[in-house]
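Incomplete set of chains, arranged as in the complex.
In order of appearance the chains are A and B, and numbering begins at 1 in each one.
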């Protein structure tokens, strides 16, 4: 990997016509005010190449003080062109798009950010580039909880840190862990306790593959090369999947036989698809309750979904708040446990694949079925003394209402609807 | 930090009039019996300064064998005066008070411990210095589960380990992790995966700030300097908060600009207060159920709370056992998820602030509302066939009972009570 450092230095030293090192008019104060930052910069490749404060931060001190002069990826990209190009082409390059809500109320934002979500001059959001969950947060939570990771699109410091340039930082899996951990995608945790991670712990990166070894081969910033699964956990189109699988196999076969590697990855594919089917089963249970009007509360009884209003939302814009208990069980199932199962499998981690993943997925399904049973029982409690059981005609009446909604939702074709309606009517003829 | 070691050594070497090194009457046996302990001690600064076994353990071998001759902080403080003073002034200095229950049934305890909880000669506990949760545990769980951490007040070995004196031990965040981890305050876990922790992983403590860098600047043992939040998660008094915030900013500005640092910390303040409001919302739902007599079981149907008997307890003495499902959901929300949200924000960890914190908090609220809805429905199931709906007069009757309890609880002023009572009576006039 040492072969990486030299070209980076060359790039730094030769490609800086416009950003000559400023004199120490910043340093004279900042040695006092932020001595640690200055010390770290002084030990950096930037200092060696005479890239000073103003080159990155600009010279508008007032703006800097207000926190409005962010050092964006574009600033770094003036020198680090190849890295920025690869980064932009990867899923990291759409970090904002996938986790970003309206920035109107946030200070110091580039107006061009609006174009992530809005056509020029329109207040209507474009549905692909915003996040309903973000829109529900306070501006502080938006910054501290969402943007600290999703700003990876526009900030190289997300991984590289602000003033240090030592490549040891970004070659350490810890630099990935800042975002790639936690309930929704614990890649760092699962890597740590695989054969790969445990070899890294005792043998270092020469023998123990790190995140970077497999996902940034030869220092590439295209971190999504070789991945055959969408962010939603479904398979990408087969023709793309073939290309990406080949790319990943090139990495695996540095150490492993091709047949073994292919079988391992295909095991991941199978587990992903089997787990997806469990998620689908749970989704159908909730859709059925919705059609029967049994969710508690129903969407019309709770605050509007910021994108879809009173509609039931179970896709990637599903919320974890202002929702019903059964939907939040489904949120955990789909967003957390499904992800752990298939990511655990692709990373060869048994505890994540099985215990944190598969076992939780199946327990989620148990809980969802139990809550569905409770909601149904609440509407139709068992007949008590002196109380007639629900009559057949009442039952048929409800089923007819349900069939109608299923047709409206596109679950039944008009033909199926007609056939099943006739069956129901038969019961009370 | 090297500047710290020298004065510590000086202190050791010069301030030991009474604790001359005993001859090897201990060592001759213990080289056989506990060779590891002897070897570690031999490599320690204590051995170098001729501080032997008896200096710390005393010479009553029978008491030592029974485990009744604990090496308390007072023993260490005979030499390490400055450290003990700072420690005692910090929140660590009240470790016992906050996690300690009655020690009557525990062996080998100093009788003076009684004064943490009791006025001299009184069996009645003073409410500020004991823990209802501790009182519910077996003596073994009290020792292994509670006191192993809460003994930090009286035992320097909590952090420093028993025989080794290498300061590398206590300058490593791992030494904090023994207690500052887990569901109620995962500071270690959240530090690990911030920019600070990940820089530490690849660059060490010179560039990557550790727990100690920010919370024990210049080796101070006053670990709570700069903290503006009480243990209950509320803001401390504004005048104190200003002083503490200044203290923390002095630490931050070693590397970061003051404006940036202040904004980051104020973001934490805002998230703490917003999250507190969610907790309050949930608390009100439970208090309402309590007044309506709908908790399952109600406090009068379960074992006495060790401090408050049959009263509903939702404050920091709230239990996680012998309680209702909705209260234990609230326990998780308040004790675990609220703490993760605001501590995650102050430590700049997005996954803890958002996923482990905020998202869980909001899902807790969904679950608490769902359980409240279930409990209400159970009392008033939907009217079945041949069964009249609840009459208006029945409803008014219940509401009047509730309003009365709300007035008694101080939720309604007598005036509000009179007004709302009149409104209810209007309905059946």
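The rule we apply is simple: contacts are C-beta pairs under 8 Å (C-beta built on N, C-alpha and C of every residue); 3 or more make two chains touch, one makes a residue touch a chain.
Keep in mind the model is a prediction, meaning the values are calculated, not measured.
Visitor: Number of identical chains in the whole complex, 2 of which are shown?
Guide: 3
Going forward, only the chains that are shown with their structure count from here on.
Visitor: Provide the C-alpha centroid distance between subunit A and subunit B, rounded to the nearest whole angstrom.
Guide: Taking the average C-alpha coordinate of subunit A and of subunit B, the gap between them is 33 Å.
Visitor: Hey, which residues of subunit B end up touching subunit A in the complex?
Guide: Touching subunit A: residues 192-195, 197-199, 201-203, 207, 253-260, 263, 267-268, 270-271, 274, 344-345, 348, 350-359, 362-363, 365-367, 370-371, 373-374, 377, 381-382, 384-387 of subunit B.
Visitor: Residue numbers of subunit A touching subunit B in their complex, please.
Guide: 33-37, 40, 64-67, 137-138, 140-141, 143-146, 148-149, 161, 164, 166, 168-169, 171-172, 174-175, 177-179, 181-184, 188, 296-297, 320-325, 328, 331-332, 374, 378-379, 381, 383-384, 386-391
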